[in-house]
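My questions all concern the structure below.
Complex shown without one protein chain; remaining protein chains in place.
To keep things simple, chains are lettered A and B as they appear, and every chain counts its residues starting from 1.
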């Protein structure tokens, strides 16, 4: 097991843990750390903000978004799905991980989107 | 990483992604694609409908339901658990994957059940 960063954890977790060639990435919300608020610009912008938080974490673990095998997308309202999905499809382009969409009661600090992912580390 | 089908994706995902001998299967709701509505017949029938969607996806990935290692069962009401569990036990028979039951706020298009699974590919 290896601990990998790429972002500063704000709690009792590691951004990514590498185990047996897989990278387990902690949930990334749409919280903008510079303001302490959800990213501005509407729910599509929130989704893109959360997705882009994956990039430095993947890079630190020796991966890119094209190595993601599975994503879970947590959202606070089903009616937000279309804008979230738009950001999701734009972020991934031709790459299509296995996916689960999970509507939840609420997310931390009013965020409307959280993403978690498992990636395959290419070099192993 | 290999992409495997067995069902036609209706969005930006692949039904199953194979990585390091494991099969990561996208969430399968009780939505009946032929009607655009949740499967008819009550929540037990919905659960069985969602579970049976796993079969062709597993088959395309070289597995059967007996290769499932872990399932997450999302439901919209705790009081639906007994009928969901009845379908679940009937579907799996003697096979008992690790399991997590997750009551959620709502699911896509009024579905009351969604299933996701990870399977071990036997031939690897």
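One rule holds for everything that comes next: contacts are C-beta pairs under 8 Å (C-beta built on N, C-alpha and C of every residue); 3 or more make two chains touch, one makes a residue touch a chain.
This is a predicted model, so every value here is computed, not measured.
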Sole residue of B:1, B:45 or B:104 that reaches the chain not shown, by the stated touch rule: B:104
Sites on subunit B contacted by the missing partner chain, in the whole complex: 20-22, 67, 69-70, 76, 78, 81, 85, 88-89, 92, 96-105, 118, 120
Contact set of subunit A toward the excluded chain (per top definition): 1, 3, 9, 11-17, 19-20, 24-27, 72, 74, 102, 104-108, 114, 116
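What we mean here is this: only the chains that are shown with their structure count from here on.
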Centre-to-centre distance between subunit B and subunit A (centres being mean Cα positions), rounded to whole Å: 23
